[in-house]
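Removed: one protein chain of the complex. Kept in place: all other protein chains.
Order as written gives the chain letters A, B and C; numbering starts at 1 within each chain.
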């Protein structure tokens, strides 16, 4: 902490001393508690790169003769984190205030920016998309409905992909914003892929911008999933508005060339 | 869970479905919160073998502009646990009741078994060694003082290694039991090595059995540390007594040959 | 024969004073507000109500010949009846008329014939109608008898194994999506202390206008509610009840497009509680309001008959609305749920009215506000086994904080005499619960109840203190809102976003096309039987 490290880009987890590498892990193994189970837990910890590792807690789950053991393990992770290699989805556009965003839309689009929002599939979690779209907004920022130069419609929950595609076509949407909160068995990934494929098929290159969001998304997966952008947990409306302005302005420019 | 797995010896961590591999991890990285920090956390998780991994919580520590970020990560560990390769320090001796232990001592040693206990170094945690030695015992089992055929002295805490060696010589101790609870900067390992070296130097092959215990020891390290046996957290007096009887009987046998 | 096993804390004595006038007004306003909706429900039926009649009469299974083989026979038959003669007089008359005409003994034979296109339905009149009615009555009575037998079995098993030794009953969710993973998890949970096991449904199911069939292994964030899954799980819990010497209850979800049918299956397979809210489907699944109000009424009659405790869904409002600002909407909804439930024949001990610990934990005094709200419900519904729901909205990925919050939630449950305690999970914001999450959660509950449960002796909110004042304040707001609702009409209030700040117009939402206005001569033998046993005739 007090000494400058040699490679400021190489760091390790910090327990109570620089470089100690300390990490906490918990997991369940499908086997009865006992020395063998603890050995198995240590084997896993070792494979995860913890050395030394201490099993500090082990307990059978579910009462009675348990076939599952829960462990808490502490250990020193041998891995180095190389900050030089950290892949961040950096914001490549400036954060605009609502006013600035409106001005920019006027300047580049010369008409209102049309936004269509929905939760697709069987997902009924609307609070996230509402936080982005509703005037009320999120974390002190007003939602997109508040932006004078945007025309926002929010289709709500449980919209099917075909419904969404046809609505987007009807509204001539510039951007389609989709929320996915349920992730069990990777439902969000599956649904997003289906979404991207449907728009590609229906509209090809003339498809609107596709923006997806939800708390368990990894923003770096946009390309892989075939969408333009992914927003993760804690996203604010301003970030989304700024992105839309930036991306659509670029699109206009490209079209103009 | 319902299906028999192909290799019953190969298991994976269990979140809510057999084979899902789910693991929880938490750690601190010495960097300010933000997307870069989350990227770094994901990099570490990946190196630990979690894929996919989700950063579900990230917060700056210590208020103000923080230089440390704490993370909670969930992810699927790719590692397989091979139960065939689990190294367990299996109990290679039977668990004896106090009566049986007494009988066995009578039969093999034909005199009382002399036990000397202590916490060495600056460690003042006596509750663990007391749990093994005092009549009161631990977890419903009486301590070694209760065994009629053992003569136990407990030197208490903060005993230096030279003191312990000379006392062991004076008492003609059969077994020396040492507790080490403080582990910061591996104090327990250092002290145990010092202990083993001192006895080796002072008594060579005629040294008493050296048994070490404490909640953060890995029982598999006995050989490496130069002692006869290590007991970890939750040890009961009966286990220790049974071990002593077994190990000393073996010694006698060897001597007899 | 009918005992009333109930998780209401029997030793509950009032510890705050509610303004008696406000309490009286609240209740009478709720009755007035519900009346028009009850009439609406009485005058209509739905496809699912009609399918439930066939299920009571024993028609089960799905048509293997079309699609994924998952369209149940009851859907086939009801759709055919509707297409051919309409459902305005119910499904019973045309079906049992056809049974006689075509000479079938077994509904399944009829169903196969319907699918093969060899049946032409007719509306019987006169003696034919009476014969059809009688045959239908016999058939559905068999189903009701099975429900009655299940109720008696439950009573017997409760007597034999015993009820949970203490209150609140500990309620745990399993949700793997795979019934064969759910079963051992549920058994493990029971062994670890759960008194009630709920199997969460797959996300999509409430919008399916049919009930899937068979044992299922592929749900998303939940396991399909099917008759076979019900049976498997109930059997597994009977096994573990015996082992533990404590009757472990089973719960599932009725609300949704198939509320009447799922309620029926629950009765047929001896489930013990059901999630059943008069408005949940409307607000949180965008199901048409009329459809929901009709369906909930039938489903609750079945629950009443089956001795099933319902759990209402007011907790959900606080996930979209603010738990302090909109606390009174919970109270209003509880009063409405009570009114609808009474009308459908449910007794007070069957009313697991919902409420939740959802106040922003960063708000000063948040814990005492929770106590005030929980006590309000407790005093307003002294005989109902209230269901106390854990924090969800303000749970984050900080699982440690989550575990702490759950502990304080448990403490409120203990201090305010809640009947059913839904166990909170530290991973609420992350995943559907892991096996270990449930175990940790149960340890949390046990610690709080054992170590601090007796604190009720020392918990004495003073007259006119923070807690009593807050309770009366929320009650007053509830009365104000009920006044508005009686003026405007409940359906308009729902359309305006009164509950859970979600707007649901009366003619929108899913399933409206499954609503049918009854015609003269509408015949539903199941309803007739149930009403008669309740000592009243079907009023329409």
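Going forward, a residue touches a chain if its C-beta (ideal position, glycine included) is under 8 Å from a C-beta of that chain, and two chains touch if they have at least 3 such contacts.
Given the structure is predicted, the values throughout are model-derived calculations rather than measurements.
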The chain left out of view makes contact with A, B, C
Where C:403, C:434, C:499 or C:522 are the choices, the one touching the absent chain is C:403
Contacting the left-out chain: of B:10, B:32, B:87 or B:124, that is B:124
The listed residue (C:83, C:455 or C:517) that touches the chain absent from the view is C:455
Residues of subunit A touching the missing chain are 1-2, 14-18, 22, 24, 54-59, 72, 74
Note that subunit C touches the chain not displayed via residues 361-368, 371, 399-401, 403-405, 407-408, 426, 440, 443-444, 447-448, 450-452, 454-455, 457-462, 465-467
Where subunit B meets the left-out chain, the residues are 26-28, 59, 61-64, 66-68, 70, 121-124, 126-127, 156-158, 182-185, 187, 215-216, 233
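FYI, only the chains that are shown with their structure count from here on.
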One chain pair leads in contact pairs, namely A-B
Per the C-alpha means, the centres of subunit B and subunit C lie apart by a whole-Å value of 52
So, in whole Å, the Cα centroid of subunit A is separated from that of subunit C by 34
Between the Cα centroids of subunit A and subunit B the separation in whole angstrom comes to 42
Where subunit B touches two or more other chains at once, the residues are 1, 14-15, 18, 22, 24, 54, 56
Subunit C touches at least 2 other chains through residues 177, 184, 397, 429-432, 434-435
